[in-house]
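A selection of the complex's chains, in situ.
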Amino acid sequence: MSSLSQGSRTARPLLGIGMVGHAFMGRVHSHAWRSVDAFFDLPLRPEMRVVAGRDATRVEAAAARLGWAEASTDWRELLDRDDIALIDICTQGSSHAEIAIAALEAGKHVLCEKPLANSPAEAEAMARAAAKAAGHGVLAMVGFNYRRVPALSLARSLVAEGRLGTLRHVRARYLQDWIVDPEHPLVWRLVREQAGSGALGDIGAHIVDLAEFLTGDHITGVSAITETFIRERPLGAAATGIGARAGEGRGGTGTGIGTVTVDDAAIFLARTAGGALATFEATRFASGRKNALSIELNGSRGSVAFDFEAMNELWFHDHEEPPATAGFRRIPVTDPTHPYTAVWWPPGHGLGYEHSFTHQARDLIEAIASGTTPEPSFDDGLRVQRVLAAVETSAANGSLWTPVAA
Amino acid sequence: MSSLSQGSRTARPLLGIGMVGHAFMGRVHSHAWRSVDAFFDLPLRPEMRVVAGRDATRVEAAAARLGWAEASTDWRELLDRDDIALIDICTQGSSHAEIAIAALEAGKHVLCEKPLANSPAEAEAMARAAAKAAGHGVLAMVGFNYRRVPALSLARSLVAEGRLGTLRHVRARYLQDWIVDPEHPLVWRLVREQAGSGALGDIGAHIVDLAEFLTGDHITGVSAITETFIRERPLGAAATGIGARAGEGRGGTGTGIGTVTVDDAAIFLARTAGGALATFEATRFASGRKNALSIELNGSRGSVAFDFEAMNELWFHDHEEPPATAGFRRIPVTDPTHPYTAVWWPPGHGLGYEHSFTHQARDLIEAIASGTTPEPSFDDGLRVQRVLAAVETSAANGSLWTPVAA
Amino acid sequence: MSSLSQGSRTARPLLGIGMVGHAFMGRVHSHAWRSVDAFFDLPLRPEMRVVAGRDATRVEAAAARLGWAEASTDWRELLDRDDIALIDICTQGSSHAEIAIAALEAGKHVLCEKPLANSPAEAEAMARAAAKAAGHGVLAMVGFNYRRVPALSLARSLVAEGRLGTLRHVRARYLQDWIVDPEHPLVWRLVREQAGSGALGDIGAHIVDLAEFLTGDHITGVSAITETFIRERPLGAAATGIGARAGEGRGGTGTGIGTVTVDDAAIFLARTAGGALATFEATRFASGRKNALSIELNGSRGSVAFDFEAMNELWFHDHEEPPATAGFRRIPVTDPTHPYTAVWWPPGHGLGYEHSFTHQARDLIEAIASGTTPEPSFDDGLRVQRVLAAVETSAANGSLWTPVAA
């Protein structure tokens, strides 16, 4: 990947990192920061300085386990430190805006988990802060990690090279099943104040971003339905599933019943500026589908299809191939010529979920070193937020066609 | 399947059949009538009496090739014959209502290809005629053949037995790609006067019917987008693809350019009376997808998934299985205990497209013999028609939620 | 496919057919003879004249059901009839030689089910008879039907065109599971006198023939193991599974226990004259695999893979494609440009098991009309028989490498 000599590796400038939040996302991000320098030839040397969390005992344990030099119970402390240049925000969506804006104002680069915020207004403020910071060479990125799954990066390349021709269809789904059981407790992801929305913002945001990333196009309007199938759930029980795997907090701690205030599922239709039709579905009620993010694009010259259940593969149909030998090709995206893969294992030795984050870390470090704006930017994150808001508006207005704010 | 002795096979009453139309559907229906008695023990013995078509030379050739005893250029002749008890309508949708109503009034049982008609008004008239005929023991069936693919019959059984619990999601797509090329000529299927609608009525009708069949539930409303990507096409060129494979007529015979007056694609959201959310997509622009009818249902106790590209398989997830061994099962639907399969080949020796029609023929003959109303009825076909109409209404009204007429 | 006018269709010479045996294979062959003329433009018009069987009642019932004009309890009668030009042998392997040789000597063309015989000696006599008959324009074909699955015909074309380069590997398996249960009765297929061998001759023969057909090469030697896992089985119980589905006879009719005298499974290694290595496995003990015939070829320029569980698809890897977009393509072998498919349904409307026989019928009729030797010939069948014999010899000699007799 680079002709960086070993000598220059040692002499590289440091990039001190402070991370806020240490649940599921914090664990994945830590693994990325811990791994990225061993695989990629980076112009800056990442250092895991401080992790911040609310509970002293838990954040100290997390620092020890995840490899951070120090722990803090106040994320604002991280902004004051000269040895920290990058703030990595892995908290719930409700705190993203406050932390990100403060960090940018303090001159820190920011990596913020998705969705960018819990409302377009927050996201707009964040995008403004990012624009202002960019004027000082301070950069901001939003963490739509799936863009860096090699198979999806390859899909983007094929579209950009024109291999699909004029795009006609986008077909995106993100299916999970972790709250099918009505006894699953009311974890924070089911509470609007904390999560912003339900399946829509948590997983729908990913497929909206992917649709725009892969097509290189924008969603101009939507028609939508959202639904909450189970409106009351037990409080305070021991949480299981995504809400609990990483020790995330619960929505309530008492006993009794609480109200689910977010969507369980969202389905919507959309159009892109370029004239394609798109269908989206995000749900936590698809029994048997665990993390089934799938997306297909059909164009006049070809198609691509991806399913995260087989994350190391891209299916590509070349519509210009003679019919006798045409068909969807199952490309094992593990060749050295594929995006990100040359530094890893030999062909056919697939990667796991977490390395989309490792690739994200690598690209952010490259961007910081070169002073270029990383993608997806806060503007990209804002646009996703506006699509999500349009979905909620349409759903509240009899599925009426709702343009996405520009 | 039956204890019918060979003696009684020979002594069975005859069921004389007249078929109208002999293009793609006529070929498949003929194969079914020719095959059904060799495999199933039928209470009536089907006889292929007369095929009707507009062109004398072509209909005579079709009779000889497809196995009909006689040919006629006037379908009305068939209604006058005492040796014909069943009229099988395989013409374009624009003639369904006239032929079916006349046949029912003449006391003939009717099998009518889908979609039932080109408009709800026609379909309503047909349903009224069917209701009236039923009073005299004359029966009517609409040809949604996919219900009789064994894997989909099995799926229906699993739902009916409660193996899926409360249904939450229906996810249906019917993807083709035969008019991606803008040089594909303006065949009759692209002309509203003849075809009624485009992808919507041709293939969308199938997945609407399947959604209602599999769930045992009704669609109550829709939000929709339809699109015609390519609005002008050459007239009179030699047709290829579905429009031409079976010698079907063209929309125009001159040279020059004509206007496509139907949809190329339709995407829509829906709700069922029972509370499930549904997404539908019907398109002729999915490059690489040839006849990709797929449907998935998710319920509180399990899920099923089907893809016509693997028509002899049903995928079933039992959500009550312990997680350690739970997963979608690929059931090869070729066991003697599966629907329709006992009379065919040993397990694992799969069937082709055409035998959904053979099974349809068998069930219709059984229904006629026992005097019970066959399914799908003209009322079922009417309901599909109303869903299609609601789709077009919604699409014309900014995707606004549009209830399906009851 | 042809410019044959309808007039010439009617005026075509007849080809009278007599079939011997009417169990599983007889049912499939009958379906083929009944269907072939409706789809293909044939130079001769097949007529289903007489079916022969041992039991008068059963053969008469079979004639009525399967569409034969007459029934006979003596297959020799068929050889005397001037209106029968082709004898189709669907009996157990033990009677193939006698019937085929007599038919050829009587000047009848012969289609003989596989395996050609129960021993190389019988097969040699048959091949000699075929060679002699060929001198008089009388033709013989052996029924390795899988060659005419369109996907496998396409695979052969790709190899013949050099798209795979130098072949290195053949990997063939034929897996079934119908006698896993030790209570499955001792049907005739488990008795050496009637069946010749077990999984080896029944299903192993198919993959040996396919390996030679697809590679265009010959197997020169083998190293083998055969095994009978369950050596005693109940006699006389009601048979189920492949042995019984089509009303086939049982190995015994009394009560009690009988001895299995054939192999339950055969596994073997082989080399081809061209230098490829091959592995073969034929078994009736692969729980969950119903009719899983799969074969893969790897060459210096590409690979093909086929699995009968998805019989309308061929997987093709073009090794000369750049790695970035290389991968096995799932070709839906339903395009009009594919072998045999133009006469059937539109692309994506797949065929079933039985149409490999319909295609076989078509090619045989074409060969008879043109006087060219059909493939696979009796010499091809003999070569398969010699491979099977070498397998048994090797298995009996400590798996020692055993050349195939030339």
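Labels for the chains are A, B and C, by order of writing; each one numbers its residues from 1.
To be clear about the criterion, contacts are C-beta pairs under 8 Å (C-beta built on N, C-alpha and C of every residue); 3 or more make two chains touch, one makes a residue touch a chain.
Since the model is a prediction, treat every value here as computed from it, not as a measurement.
Asker: Given 3 placed copies of the single sequence, give me the total number of copies for the whole complex.
Answerer: Copy number for the complete assembly, per this file: 4.
FYI, only the chains that are shown with their structure count from here on.
Asker: For chain A and chain B, let me know how many angstrom lie between their CA-based centres, rounded off.
Answerer: Centre separation, chain A to chain B: 42 Å.
Asker: On a C-alpha centroid basis, what's the spacing between chain A and chain C, in Å?
Answerer: The answer is 54 Å.
Asker: Chain A: which residues touch two or more other chains?
Answerer: Within chain A, residues 326-328 contact more than one other chain.
Asker: Using the touch definition from the top, list the residues of chain B that touch chain C in their complex.
Answerer: Against chain C, the touching part of chain B is residues 6, 9-10, 24, 27-28, 30-31, 34-35, 37-38, 57, 60-61, 64-67, 176, 178, 241-242, 245-246, 289-292, 308-313, 332, 334, 336, 345-355.
Asker: For a test of understanding, state which residues of chain A touch chain B in their complex under the given definition.
Answerer: It is residues 168-169, 171, 173, 175, 177, 180, 223-225, 227, 229, 265, 267-269, 271, 275, 277, 279, 281, 283, 285-289, 298-303, 317, 319, 326-328, 394, 398-401 of chain A that touch chain B.
Asker: What part of chain A is in contact with chain C in the complex they form?
Answerer: 154, 158, 313, 316, 318, 322-332, 335-338, 347
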